[in-house]
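Input: one structure, supplied below.
A single protein chain has been omitted; all remaining protein chains appear in their positions.
Entry: chain A
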Amino acid sequence: MELFANLAHGFVVAFSPINLLMCLIGALVGTLVGVLPGIGTIATVAMLLPITFGLPPVGALIMLAGIYYGAQYGGSTTSILVNIPGEATSVVTAIDGHQMAKQGRAGPALAIAAIGSFFAGCVATVLIAVLGAPLTKLALAFGPAEYFSLMVLGLIFAVVLAKGSVLKAIAMIVLGLLMSMVGSDIETGASRMAFNIPELADGLGFATVAMGVFGFAEIIRNLDAGAEMNRDLVQQKITGLMPTRKDLIDSTPPILRGTVLGSILGILPGGGAVIASFAAYTLEKKLAKDPKRFGRGAIEGVAAPESANNAAAQTSFIPLLTLGIPPNAVMALMVGAMTIHGIVPGPQVMQKQPDLVWGMIASMWIGNLMLIIINLPLVGIWVRLLRVPYRLMFPSIVIFCAIGIYSVNNAPVDVILAGVFGLVGYWLIKHDFEPAPLLLGMVLGPLMEENLRRALLISRGDWSVFLTRPLSAVLLAIAAFLLVLTVLPVLRAKRDEVFTESEN
């Protein structure tokens, strides 16, 4: 019953006018970002971090969360109507969704995507509320050794789920860990790898790197891809949003399966919305009686991935809120937002900041409701936005990013650093390195180093402590098992298949 009391408290917090407004802004911005290709969730959240300075912490986090799950809705709209996924999470939706649109069934496709997302969002909200408290209790049993092993597991997950070469993904994580060590050492205060440059003494700003690698690098990459893509494929009027009875019956099981799969993949560290939508699509194709229908407008191919990505986007808050460990890059930025407001993420947040946690959880449900309204009746407006040409969009994004970074510390050097990291990001893309593991490594770096040092200090320098403590040993065993699985040739081929399928 404590659960209901908590949720009720959350709704009281979330229904305050300022928080409702923040939720609406988050949902609107999220949809906008989701619709527009060429600007991703990570860059947007990074860009808006400084903006949240002046807001109360609850409102700020409600807004940022809204952007994340709002983008999952918006991404599906453009995938279905124009075959341009606005977000990586909606890439698979485009396969069948756009086929449906071509057959004149754009309305039902959009409706099913929204209904699936809404259902998944509701389930995930409840799940966060239910799992929050017990996981927090578990987290209190964690010592430094367990924390370290859990983070290793998270990073290995990120490797397994990253696209392309395993070796390159691990290298990116280690590079991220190294980059996190620039600046003052937490324990001794010694200046590390800062070359007496005062701007580096505090370390590389996480928002700066994120904005460079995801914001600027994306822009440069889009520019040389010959930006103007083929955008006017299905522009005819959308008639009849209502799906038929058969559509609803056909899509119910995929929505349920997608929700379950998405929720699980969202909780696991290293996972997140992108992989959830891929996995859900693959699962539906495997389970279908007639797999040939996929790619030709099967409604299951829209229902499952859209539910999965939305469920995952929300359940990925669970490790953040209970353990204080960000499972993906967006959550890592949320850590940044929390620290800006003086909140240290971790198990104590649930007890010390009930307003924040439960208010955010409740706001997710409200946000989902808003998103349905924003997306379904107003779909025409969002599609019209796609007519804004990239040649006008990209300088605007550059300027907005630059002002955003400047306002974090009022430091022009940060802007230049972000530019440099933009070039680094461009180079990484050209050499087929994934930037997401790099960012995750950078965020987990300080936490990992601190816990590693503490664990070894407690065990008096005995490395076997990671294997003799049962919880830690289990976590490491899972990590090792996963790594072995990924390297095995049979499974590797399977993994490549999943990713190439999503690219076509």
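Keep this in mind: a residue touches a chain if its C-beta (ideal position, glycine included) is under 8 Å from a C-beta of that chain, and two chains touch if they have at least 3 such contacts; residues count from 1.
FYI, contacts and distances are computed from a predicted model.
Novice: So which of "Fumarate reductase subunit C", "NitT/TauT family transport system permease protein", "Tripartite tricarboxylate transporter TctB" or "Hydrogenase expression/formation protein HypE" is the UniProt name of the chain that got left out?
Specialist: "Tripartite tricarboxylate transporter TctB"
Novice: Using the document's definition of touch, tell me which of A:10, A:37 or A:50 contacts the absent chain.
Specialist: Reading the full complex, the residue touching the unseen chain is A:50.
Novice: Any idea which of A:5, A:130, A:178 or A:242 touches the chain not displayed?
Specialist: A:178
Novice: So that we can see where the missing chain sits, which residues of chain A does it touch?
Specialist: Residues in contact with the chain left out: 50-51, 53-54, 165, 167-168, 170-171, 174-175, 177-178, 181, 185, 187-188, 190, 192-193, 195-196, 216, 219-220, 223-224, 227-228, 389-392, 394-396, 398-400, 402-403, 406-407, 410, 412-413, 415-416, 418-419, 422-423, 426-427, 430-433, 449, 452-453, 456-457, 460-462.
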